[in-house]
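One chain of protein is taken out of this complex; the other chains stay put.
And then chain A:
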Amino acid sequence: MFRHAAKNLLRHRPVPTTSAAGAAAARAPSRTFSADAPAAQTADAGFVEAWKKVVPNIDPPKTPLSFMEPRPATPASIPSKLTVNFVLPYASELSKKEVDMVIVPATTGELGVLPGHVATIAELKPGVMSVHDGNEVTKYFVSSGFAFVHANSFADIIAVEAVPLDRIDASLVQKGLAEFTQKVNSASTDLEKAEAQIGVDVHSALNSALTG
């Protein structure tokens, strides 16, 4: 009669009705599952059930999915702040920072992200990203990357290289701009022309970041 305990437990977990289930509930560690994050439960429920059928007395191992925090749900009304995660391959610049607005340089133009912005994926071009929090504005020059805005007012911005504007050397920028403009004119193959054009784009973006 205890063979069916696990199956009955999972089905009637809140109110164990049969005496077998009741007795087993006192012994079996099914209570620990109720503490698992609710979103993880739905993903692993099949595995947990199958485990329980075979090994009812041992806790199932935690799967990688159960360690992931479920994304916060989309609130019914627009939240007052935007939560920004700004990461680089070697560092996490901003992690869950609550700000008022973020302006990112997308290939389709400057994208201003406010809380409640529609879910968007934007590819970034070399340009200035500014983070507005109250009266403070922090600006970074971003080399390229992506911005993911989620429906629950979370924004993930990833960039390969991002520097605060005061770390940019104006003379090197001018030199680079002149060098690449000259390369664009003298380039022969398509690839060389593309590389030179990228150089011109990046350096003119750096230039307008410093002057603008």
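The rule we apply is simple: a contact is a pair of C-beta atoms (placed from the backbone, for glycine too) under 8 Å apart; a residue touches a chain by one contact, two chains touch by 3 or more; residues count from 1.
In this section, contacts and distances are computed from a predicted model.
K.L.:
Leaving aside the chains you can see, what is the UniProt protein name of the one that's missing? Options: "glutathione transferase", "ATP synthase subunit epsilon, mitochondrial", "F-actin-capping protein subunit alpha" or "Thioredoxin reductase".
P.N.:
Protein name of the absent chain (UniProt record): "ATP synthase subunit epsilon, mitochondrial".
K.L.:
Tell me which residue among A:56, A:115 or A:145 touches the hidden chain in the full complex.
P.N.:
Missing-chain contact among the listed residues: A:145.
K.L.:
For the chain not shown, which residue from A:45, A:78, A:121 or A:172 touches it across the whole complex?
P.N.:
Residue touching the absent chain, from the options given: A:172.
K.L.:
Suppose we count only contacts with the excluded chain; which residues of chain A make the list?
P.N.:
The list for chain A reads 90, 107-108, 126, 141, 143-145, 160-161, 163, 167-169, 172-173, 176, 190-191, 193-195, 197-199, 202-203, 206.
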